[in-house]
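Only a single protein chain was left out; the remaining protein chains are all shown in position.
Let's turn to chain A:
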Amino acid sequence: MSVRTLPLLFLNLGGEMLYILDQRLRAQNIPGDKARKVLNDIISTMFNRKFMEELFKPQELYSKKALRTVYDRLAHASIMRLNQASMDKLYDLMTMAFKYQVLLCPRPKDVLLVTFNHLDAIKGFIQDSPAIQHQVEETFRQLTEVYGGLPAGEFQLIRQTLLIFFQDLHIRVSIFLKDKVQNSNGRFVLPVSGPVPWGTEVPGLIRMFNDKGKEVKKVEFKHGGHYVTAPKEGSFELYGDRVLKLGTNMYSMNRPVETHTSGASKSLASRTQESIAPNPLAKEELNFLARLMGGMEIKKPSGPEPGFRLNLFTTDEEEEQAALTRPEELSYEVINIQATQDQQRNEELARIMGEFEVTDQPRQSASKGDDLLAMMDEL
């Protein structure tokens, strides 16, 4: 497992989240200044230096549930609120989109170009804020520093680590179904035509050489696909033509985004058995979350800026319906920790929890562990 995967996972999922939020803000006719504020706040929290420092530390990937808690917090970094059903749908769309992008990357290294596509678009969202622009460019530089020189074998490991993270996720996304890049069983269609990856030859040729290295025979064969040569390599510079379209905003046309969570494949149901045994990784995940969220500087809303609720569905009724009919195996339940039996009270964690913005009055509870559990219950 590669320990360099988290920054790529986080930034790309974050990028997809911003595409979706931007589209929904426009679809719901949220006033321009409010919409810009929301995006600015989220982006500025995402690219906060302390947060990025934590992110770039070599570490294993944690569970989808743990990561979702971070995005939950991120989505609520501003005056916008999301109901559970909308948050679920948002996360579904984000993860399926990035899964698609990773799967279809021609070369394992191209996941970096996908990340750059997301960052390029993010810079477009914050054109009027030079301070945040600078933060994004800093992250760009960090990405280049960490990944720029990695050999192909390392990228292959990163690719495999990412694909394992997305294993068994087959949520159908209407935009993918319409474009026929996803089948009705939720599996993605792998194209067998188009340009080959940069550095790969178009299949179909066998060449034979003698001892001196001279070509002595050539045989052509039918490959089965319809491939052509790659026109050029995408740019890994701060500015440049990425060539690759994966990671660019597919929601920029005003297309409704629906997911179909009913009728998920049977194998999914049989796989996720909820065990009552405590998760040995729970403590690690809690610590990871604490560190990551500790680096998040959530701004308190300045002035009498009223919040608003964003709906990922077209009507409130639809949102309610989605919440009721979400299949059990796809619910992003809180991390199940026997906090009251947890012997080690984490002082630092408690302090960080105290810094979190709380809209309701703070709960009085006996143990610090209970606080975190309760907070997660609320998300």
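By definition in this document, a contact is a pair of C-beta atoms (placed from the backbone, for glycine too) under 8 Å apart; a residue touches a chain by one contact, two chains touch by 3 or more; residues count from 1.
Rule of thumb we're sticking to: contacts and distances are computed from a predicted model.
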Point to revise | Per UniProt record, name of the chain withheld from view ["AP-2 complex subunit alpha", "WD repeat domain 54", "Prolactin 2" or "Translation initiation factor eIF2B subunit delta"] | key: "WD repeat domain 54"
Exercise for review: Pick out which of A:63, A:144, A:174 or A:287 touches the chain that's been left out of the picture.
Suggested key: A:63
**Study point:** Residue, one of A:28, A:84, A:160 or A:287, that touches the chain absent here
**Key:** A:160
Review point. For the chain left off this view, which of A:32, A:124, A:204 or A:307 is in contact with it?
Key: A:204
Check your understanding: Who touches the missing chain here, A:151, A:231 or A:306?
Key -> A:151
Practice item. State which residues belonging to chain A touch the missing partner chain. Key: 1-4, 58, 63, 106, 108, 151-154, 156-157, 160-161, 164-165, 167, 190, 192, 196-197, 199-211, 213, 217, 219, 221, 223-225, 227, 273, 275, 277-281
